[in-house]
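For this depiction, one protein chain was excluded, whereas all remaining protein chains were kept in their positions.
Labels run A, B, C and D following the written order; every chain starts at residue 1.
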Amino acid sequence: MIIRRRTGAALISPLALVLIACFAAPIILMLPTSFREYLPGMGITPGSWTIDNYAQIILDDYYREVVWRTFGLGLLVTAIALAIGYPLALMIVRGPERWRVPLILLVVFPMMLNLVVRSFGWIALLANRGLLNNLLIDLGLIDTPLKLMFNMTGVVIGLVHIYLPFMVLMLVAAIQAVPRDVEAAASTLGAGRIRSFFMVTLPLTASGILAGSILVFVLTISALVTPRMLGGATYRVLATVIYDEYMQLLNWPGGAALAFALTLAALVIVWASGRLAKRWGGMA
Amino acid sequence: MTLAPGRIVAIIAVLVVIFLQVPVIVTMLAAVSTTSYLTIPPQGLTLHWFAEVLSDPEYLKAIRLSLILAVSSTTLSLVLGVAAAWAIHSRALPGSEAIASFLMAPLVFPSVVIGVALLQYVSLLRLYGGTGVLIAAHVVITVPYIVRAALSSLGGVDRSLEEAARVLGATGFEAFRLVTLPLIRPGLVAGALFALVTSLDNVPVTIFLLAPGQQTLPVLIFSSVEHGVDPGVAAISTIMIILTGLILLIAERRTGFHRFV
Amino acid sequence: EELVIATFGGSFAEDTKTCHIAAFEKATGATVAMKVGSSVQHAAAIRAMGGRSQFDVAYMDDSLATQLANEKLLSPIDAAKLSNAADLIPGALTDGGRFVVFMLGATALAYNPEMMPEPPTSWSDLADPKWAGKIALGDITGTSGMQFLLALNKMHGGTIDNVDPGIAAAKALAPSVVTFYTQADQIVSLFERGEIAMAPWYPDRVGSAADKGVKVAVAYPKEGAVGIRPTLSVPEGAPHPDLAHKFIDVVLSPEGQACFAERKYAGPVNTRVELSDKVAAIVPTGEARDNLWFPDPQAVAENLPNWTRRWQREVTR
Amino acid sequence: MAKLTIDRLHKRYGDSDVVRDVSISVADGEFVSLLGPSGCGKTTILRMVAGLIEPSGGRILADDEDITRAPPHKRRIGLVFQSYALFPHLTVAENVAFGMKRQGVRGAELAGRVKEVLALVRLDHLAGRYPRQMSGGQQQRVAIARAVAPRPRMLLFDEPLSNLDAQLRDEMQIELKRLQGRLGITSLFVTHDQSEALSLSDRVCVLAHGVIQQFDAPEAIYARPANGFVASFIGRPNRLSGQVDATGEAGRVRIGPALTLRATHPQAPVGAAAEVIIRQEAIRIRPASASPQGDDDIPGIVAFRSFTGARVQYVVRLAGDVEIIAETSSAGPEAGLVPGAPVVLSIDPGQVFVMPAATTATEGAP
Partner (left out) sequence: MAKLTIDRLHKRYGDSDVVRDVSISVADGEFVSLLGPSGCGKTTILRMVAGLIEPSGGRILADDEDITRAPPHKRRIGLVFQSYALFPHLTVAENVAFGMKRQGVRGAELAGRVKEVLALVRLDHLAGRYPRQMSGGQQQRVAIARAVAPRPRMLLFDEPLSNLDAQLRDEMQIELKRLQGRLGITSLFVTHDQSEALSLSDRVCVLAHGVIQQFDAPEAIYARPANGFVASFIGRPNRLSGQVDATGEAGRVRIGPALTLRATHPQAPVGAAAEVIIRQEAIRIRPASASPQGDDDIPGIVAFRSFTGARVQYVVRLAGDVEIIAETSSAGPEAGLVPGAPVVLSIDPGQVFVMPAATTATEGAP
């Protein structure tokens, strides 16, 4: 009753129009392309239709590997960001008052670092002769440099660094919403600090965890620049494969098919995890 | 006192904050190197690169366009996104859930493909690139953050507050503006931050839609690294970070967003 | 009037301004707007604009240009409008062609002169166990990677239709490779930190990097470097085709070529250009130029997806 | 200021009817209370009148103008929310000023009226505070001030005094009543506290399960409950099960094997199972020794004593282990009885309500 259906439609339609005109329409124009055949050197063959572009995603074991790797990477980065972001968020909300603003600023700062420049920073730090390896070798902790760059490790470090602030800010909001008295209640009922964290705080922040995780997951599986720069040629993910198909090979039909498949899969995962988390948080 | 995070949490938090700062520090160090290529640790100490960048009209132009794009698309996204989020939140429409999840699509869809598709589309419409198209494209890629942030902060606002305003004689819009909006503002700050960062960092969509002669900062950096980077890019990043820090401090003073972010 | 050129970024754009645009603007009174990007981005954009190009002139690799030419997205170059056409080296402009080669580059061997006082002489030096773990290769998504694969292939007796020997040789090299670089500047930092001794790379980039103080030099392998022919073209539907031809003519002029060679270490395609010694040591001239091998762009365009697929599956997996 | 007519108002959620054809008319300047167990639809009715919930049926008229579909901000009706619903980002004064500003009141007049209304609820010294800096009782008073300030033509109160302590509550009741009398604002008042409802209201409307049970003056409700529900809901009742032995003026009802009570006009036929409702305050208790036993005196033993300040409650065990609660003034001579003491009870037969067994559920839907 607070707003009527007509008002609701009026409110949502500007955004809907923008999205339909500037996102849905161009993307739908691409949809037929994904069912076309691509002849290298000659271009997209007009007239003929095929589902090969989609079929190969499932049939070709290289694509399958990339798909699994991408989603695995998404899960891994999300899990790490959550695992190390939660304590930080907890510290921001529950730590000493005077730390709050500095901590938040320190979380936000790195977001402003240009992606490309940031990647160079990581290369300087993590390469075989980078600062870290040099330090470890000088300290005599290792003999041969650790391979931290141009492989999964590099990509994970880079992506966690980029998306951690997103996760932390979402978690801060969620933890803030947990009533202190509810945690206090757990402790008067005999739950120690750790137990009351796992039995009360964590479930009560489920929706925040979910929101942050979805965001990080979605951003990770569609990340392009960082995997390209820090993963090198040997660690390809869907976004880089799509980029290569589109840009290097001009194989738009194949690239478009991959893009649609990726989006569909991601949305399904997002939707499903939402249901799961709701159940966990007792909100079903 | 009893629920203060334990020592381990504090230690992890400090390590994580350090981890977050490492590339920032590296970049800042690289920006003062006297060498004409990026290197860490810096050799020598100079502010030459800052002067260089700040006197380079290309960079200034790119920064200007980037800021225009970021600010205008974030503002537009805020207006459109908050209105839509309000409608979704009020459940005034059928299928609100579906609409909300559809809004995530621009985040997942590979941005290169969005860029190419948009270019194809505007060419069909004979519009070509340019600031207007760029702003629209940036709205598309930033609005999901705003909608998410707005939806989650709206969820925390007591409905009866808006009702109270209505009963006190406020129209629906007044009630929103005077009561709901101030209450979700801190959440919107976080959403706007995400949007700004996304706009300021975007290459794949932007690069296809720039009109000839137009340049944004990330595209400029991206295309210059293909042909050799100098510490200038580090200098420009340092400038952006410091600028952001100042803006955030002011925003914090004005809205106290840290209480809610 | 405003001529739109889709060119490359960074110092390339700077040098284009100095060497070509200034002269062009002075000669015609028109202005030039640049759209910077990489070959692939320009190619994708031209494809996306589908014959309604907003670019007048596009800079692209020859294989991409060949591909787009096949798709009729580039319009034919009218040699009659180019006063310098006659002075060009053979192969730069074919009759009725849809693009013109404006410089010669190459994939040669870049090396660290401090680590290797003796310059490398052959592609096979990369396989020397002495340098295992100290070499980098380009990924196939970049020109140098693709060309190196073809060079290896040729050295091991393969043909453009059969790259099995090349793939096998690359696969054998893979374990000693620090990284398959995807961005030219990854290589700069690798050389700069002394992480690698040697990598297939472009002489012009080596020249620029060395100028900045990076410890790197170039050597032409005795098997012959692989030639790169960046092209200029006028996309279909370009708004100012005549001005575009005028611009191309400026780029091909002896002054334009010399200026670009001196600044950018671009191998000139105009036979009337005289080079300084410093530049001549880096760009493919004389014997090195004669030794250059140019794979057939048509064949490359047709086979690249296949090679990429095999490379990704067999070499870098 | 205005007459309110609620005409066959109905609200259904899914397939449950929460308010069923309720008709209430409130005269200009009248003060009417809605009384009923939790979940009986009180809040729902108020919210429909305020325009926050759309009725499923029926009409709402203010001064004969049909406002059933009018948007809330056009109704000029004040509402004090059960949960206060104060604006957390505004100070107390800004909260109070909110409604007046919407009416275009500005400057000195605004400041003056804010001050005046805050003085009314004793909060003028806290005008600059934010709601979160105030105790529950203080917040509740701000909510009242905010609703009253714009001088609406009608005021709806949803349990506005529930979080105040006894003294403040008494004071606020008197203030509210004075205010309402002075401004003559038609008022609809929801409370779960009967004595509040009875003392404040011109008329009381007792609801159960969304249906009006009785709508009458307070003393009529108390003295002549229309049905078992009202009888057992108003006052502090003893509820016993029994069987009717005789009807009419000299009715009798048997409770347990060994106890029979007189009850005028039982509402159930002879032999029927009945619910017997006797208010604690309708029972007089005396020490067994004190005075001669009358005909109707019922002997018993004090089982439990409870002191509540002004009153003392006794749980008295009667014949057949029937337990009944009686109360008396703590100032009187009967205040000092100890458990185990033999006592006699006398009960006015007119205050013994006998109803058929099924009609007296007191809890609404859970």
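Please note the rule applied: a contact is a pair of C-beta atoms (placed from the backbone, for glycine too) under 8 Å apart; a residue touches a chain by one contact, two chains touch by 3 or more.
Fair warning: this is a prediction, and the values are worked out from it, not measured in the lab.
Interface note: of D:E219, D:E249 or D:D296, the residue touching the hidden chain in the full complex is D:E219. Touching the missing chain, out of D:R8, D:K74, D:R106 or D:H192, is residue D:H192.
Looking at D:V105, D:L126 or D:V230, the residue that reaches the missing chain in the full complex is D:L126.
Listed by residue number, the positions of subunit D touching the unshown chain are 37-39, 125-126, 134-138, 162-167, 170, 192-196, 198-199, 218-219, 222, 233-236, 279-282, 306-311, 313, 329-331, 348, 351, 362, 366.
Where subunit A meets the chain that is not shown, the touching residues are 179, 181-182, 184-193, 195-196, 199-200, 203-204, 206, 281-283.
FYI, only the chains that are shown with their structure count from here on.
Greatest centre-to-centre distance from subunit B is found for D, with centres as Cα means.
No other pair of chains has as many C-beta pairs in contact as A-B.
With centres taken as mean Cα positions, subunit B sits 16 Å from subunit A.
The centroid of the Cα atoms in subunit A and the matching centroid in subunit C are 35 Å apart.
Per-chain Cα centroids separate subunit B from subunit D by 55 Å. Contacts with at least two other chains are made by residues 51-52 of subunit D. For subunit C, residues touching at least two other chains, in rising order: 41, 44, 183, 185, 189, 193.
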